[in-house]
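Removed: one protein chain of the complex. Kept in place: all other protein chains.
Presenting chain A:
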Amino acid sequence: MTGKAQTANGADPMIEVVGLKKSFGALHVLKDINLSVPRGHVVAMIGPSGSGKSTLLRSLNLLSLPDAGCITIGGHRMDFSMGRVSMRDRDLAAFRAGTGMVFQNFNLFPHMSVIDNVMIGPVSVLKQDKATARAQATELLAKVGLAARADARPEQLSGGQKQRVAIARALAMKPEVMLFDEATSALDPALVGEVLAVIRQLAEQGMTMILVTHEMAFARDVADTVIFMQDGFVVETGDARQVINEPREAATRDFLSHFHGGLS
């Protein structure tokens, strides 16, 4: 049972991206990206490095501000069609708060205990009282299998444990959407499974998610849709099994040919 069970028929888009463009100087990283993700859908973004998939993910959370286009997440709209207007910090923060993000390098706050890492969002952004936030954080840590490590420091954890704390920290904000930016790429192969298990569990609970990943078998099994990106364009998008097993585009086929080992 995967996120596919909750797949709607596209009538209720949770994420809508129209005409998104982004350049770093003369380098056009995203060239007119259009994307629609229904509520409860899991999307895996694959593609070679430098294809723009991480920039797209960061743009969805406004960590990287687009130059043009429009992003709507859960009914909240950010319009960049007037060009690069300087957005107010308050509006950016409010938009980001509704979306959880998990990074390749975990980015836990090293000066705080595990449970404080999970509590800080609800306490300082949502203004929750500490007792409520603590109870919720304890619950989330149990959910990712780390209830016993609540008082540990991030540096005492393994990579897989750190990433599970990072997931709990993102979930503490009760996001409508979770974004994973190569969440398992920095992990020892032996630790990848425990993080993927948590992501799979979220998919089963109907969380809308976009994952940038190199785990092709995982993308095929857990995602509803796979998007293949190259050179700042979406080259192919379709049903996960179809894109991974029988890609239509030559570029997708060529890219996937490097992963046969991981697809068994």
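Rule of thumb we're sticking to: a contact is a pair of C-beta atoms (placed from the backbone, for glycine too) under 8 Å apart; a residue touches a chain by one contact, two chains touch by 3 or more; residues count from 1.
As a convention for this text, contacts and distances are computed from a predicted model.
Which protein name, taken from UniProt, belongs to the chain you can't see among "Sensor histidine kinase", "Ferric reductase-like transmembrane domain-containing protein", "Polar amino acid transport system permease protein" or "NAD(P) transhydrogenase subunit beta"?
"Polar amino acid transport system permease protein"
Which of these touches the unseen chain: A:A44, A:M173 or A:V192?
A:M173
With the missing chain put back, one of A:M87, A:I120 or A:A152 would touch it. Which one?
In the full complex, the listed residue that touches the missing chain is A:I120.
Residues on chain A that touch the omitted chain in the whole complex?
61-63, 89-90, 92-94, 96-101, 103, 105, 107-111, 120-121, 124-125, 166, 169-170, 172-173
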